[in-house]
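Only one structure is covered here, and it is reproduced in the block below.
Of the protein chains in this complex, all but one are displayed in their positions.
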Amino acid sequence: MDLAVIERSVALIGAIVVGVFASIALKEDWHAKGLDNNTTKLLLGLMAFGCIMVFFAAIGVIGPKG
Amino acid sequence: MTTAAVEHGHGPGDEHDHDDGHEEVIYRETTDMRLLGFVLFLCSDVVLFSAFIFAYLYLRGTVDEWPPILNGHQLPRLDLPFAEFNSIVLFGSGVTMHHALENWKHGKVGRFDFFMGFTIVLGVMFLGGQGYEYSHAAIGGWSGSIFGASFFTLTGMHGFHVFCGVVYLAILWWQTKQKHYDQTHYFGLTAGTLYWHFVDVIWVALFFLFYIF
Partner (left out) sequence: MAVATPTTTPIPRPVLDHIHPEPTGFIRKYIFSIDHKIIAYQYFITAGLFFVIAGLLAEMIRIDLLKHTGVLTPNVYNQVYSVHGSMMVWLVIIPFVSGAFGNFVMPLQIGARDVAFPWLNLAAFWMFPPAGLILLASFAFGAPDAGWTEYPPISLQAPFGTSMWCIAIFLIGISSTLTGINFLVTIFKMRAPGMTFTRMPLFVWASAATAGLNMVATTALAAALLALFLERQFGVPFYNPTKGGSPILWQHMFWFYSHPAVYIMILPAFGIISEVLPTFSRKPIFGYKMIAFSSVAIALLGFMVWAHHMFTSGMAPWLQLPFMIITMLIAIPTGIKIFSWMATLWGGSIEFSPACLFALGFLITFTLGGVTGFFLAAVPADLHEHGTYFVVGHIHYVLYGGSVFGIYAGLYYWWPKMTGRMMNERLGQWHAWVTFVAFNCTFLPMHWLGLLGMPRRVAMYDVEFEFWNQVVSICSFFLAASTLMIMGNMLWSFKNGKKAGPNPWGARTLEWMISSPPPYYNFKKVPAVLAAPYDFGNPLPYIGLDAEPGAVEATPQSTTGLVHAH
């Protein structure tokens, strides 16, 4: 098995798992107030966006040409 | 304006100060201040990375082809599949750190220990992964071209931040073992979590800029 395929598969599954957990955490903390909670929400949200990016990269939708 | 005239003074450092029997003086809670200070520090760190990202994008804009040509040949692109894997390692550590803090807040120290350890392990794995990436990236080295210059400098700075983060988390974990924090006073853990998320999000940007874009 090609190493790249293994890496991509693990990344694909991981992106889904991590993304789901991050979204759950975001949902739970949605109404929390305070500078620390709001900063956490922002950063977790951006990180979840990162998971989405990895997901699309793993299935080849985004990425450098060729 | 006259009531100020004579109020018998109390020595500095009094825990409680009664104002003619009316208001009790309260002492300032410093958590808010330390939190704001830490968040401002993270903002200034964002500027540091932004400046280098600007440099990367500017330099990239000066060449027609990316990756750039070195010694007559176009340099290869970086290993995207591996980076996808390593990114998930780091993002996963962000989620585990979040859970560690949540468990601490609810007093579940055993689960806190588990997630904290998991976070540190994932952080070290990421650093190992970066070491692997550096050793087999064939882009002409740090000083070979603007590709190496921007990639190794930016990811190197990021890796340094991750390394400091791992050390910081380890120290925080040790402090919890020393009973330094309890369920109401745990600012160090909050700061550590925010720092770790920050390092995570910087990687989101770097992953996009070097591996996707």
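A and B label the chains in the order they appear, each numbered from 1.
In the analysis below, a residue touches a chain if its C-beta (ideal position, glycine included) is under 8 Å from a C-beta of that chain, and two chains touch if they have at least 3 such contacts.
Fair warning: this is a prediction, and the values are worked out from it, not measured in the lab.
Put simply, the hidden chain is in touch with B once you look at the whole complex. In the full complex, the hidden chain is touched by subunit B at residues 1, 3-7, 9-10, 12-13, 17, 19, 23, 25-28, 32-34, 36-37, 40-41, 43-45, 47-48, 50-52, 54-55, 58-59, 62-63, 68, 142-143, 145-146, 148-149, 152-153.
Definition applied: only the chains that are shown with their structure count from here on.
For the pair subunit A and subunit B, the distance between mean C-alpha positions equals 17 Å. Contact residues on subunit B toward subunit A in their complex (touch as defined above): 32, 35-36, 39, 42, 77, 79-82, 84-85, 87-89, 91-92, 94-95, 98-99, 102, 190, 193-194, 197-198, 200-201, 203-204, 207-208, 211-213. Interface of subunit A with subunit B (complex): residues 3-5, 7-8, 10-12, 14-15, 17-18, 21-22, 25, 35-36, 39-40, 43-44, 46-47, 49-51, 53-54, 57-58, 62-64.
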